[in-house]
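Before I ask anything, let me first share the structure, which is written out below as structure tokens.
Every protein chain but one is kept in place in this view of the complex.
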């Protein structure tokens, strides 16, 4: 409840790093940078706005697949839960914006990708999403 | 203004089809299916909920890259603007949910991908955000 | 899992109607209309785009508070889970976009409001988040 789900489109700003927790769970972390662009009517051109940085964390299968798929500088679409984290270390307060990623992928508005399904989910191998082949989209002329 | 931006995580339910408009713009369409899952406390297991279908449309570079990258059945993360479209054809009303995609990628929680940047935007190769200068400021086809 | 959360800013298009289910749960329904606006660079003016309609459903405390607060024509911000519902009635297929509202409020970019907290949640009056203990744990994967 009260979860703040968001989607960020940006670029990988640090090489993803993968660790295994004491309980044996993989977690991968990296920084993601996103820069807004807006149309400057006076100049008649697009200009960059400020850049925001996020710390993205991913767990389990997603952590492993990021490790095998994502490199520094690549463009991503990242969906996950946002947390604004405040910590105090040696008397100083640190704030960071952290995304616990649920799903993410390379942004195909910026390039092409070749995808291979991994069988990391033996519990539901046949149709994880459960999406049946739909009837023809008759509602769409 | 008043745009309804959403992100859908689902599976490609029809083979993507690409066309070129009279003005020379590429557009790719496909159906996307997403099925919710929830934990059934009584049974102690996850069960599938209902499936929703969307018509996804993409334009220009994204249209071409989808054509070269995305196949029927693959899992995607899709971000775009939602429109609930009502049309009347031969006296019958048809409703569909249409997403004008801004960014989308293969969902790496489900597999691995190898990404190659396409150089469709030589004007802005150095920028951290790397966002291509869009051809029209209104950005709403 | 795979829930599609979205936020729609629009106007109440039908008078909200409240019912009580067989199990004693209040549910309120209404239609919500949202019209995009875009800047037409050629004409140098804003113009209306297409209008999308949603069926909004709300449950329990939210259902009752909508009944006591929301009228036809009022502007709202609605956050909830989207479902594209397909039904067949007498051999004809019907599609609708349905939002199960989690939170919603009058859009203060359009007017002013006077708010009064209702004490429907005596179990947790002190918490900063103040979120009522929801009756069903299954909603959080």
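Letters A, B and C mark the chains in the order given here, with residues in each chain numbered from 1 onward.
We adopt the following convention: a contact is a pair of C-beta atoms (placed from the backbone, for glycine too) under 8 Å apart; a residue touches a chain by one contact, two chains touch by 3 or more.
Here the structure is a predicted model, which means the values were calculated and not measured.
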{"item": "Hidden partner chain, residues of chain A it touches", "value": "1-10, 34-41, 46, 49-50, 52-54, 81-86, 92, 94-97"}
{"item": "Interface residues of chain C (partner: the chain not displayed)", "value": "7, 9-11, 13, 33-37, 39, 46, 48, 51, 58, 61-62, 65-66, 68-71, 74-77, 79, 102-118, 127-134, 137, 140"}
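Note that only the chains that are shown with their structure count from here on.
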{"item": "Type of chain A:chain B copy interface by residue overlap (half), same or different", "value": "same"}
{"item": "Whole-Å gap between the CA centroids of chain B and chain C", "value": "24"}
{"item": "Mean-CA-position distance for chain C and chain A (Å)", "value": "27"}
{"item": "Interface hub residues of chain C, defined as touching at least two other chains", "value": "2, 5, 95, 139"}
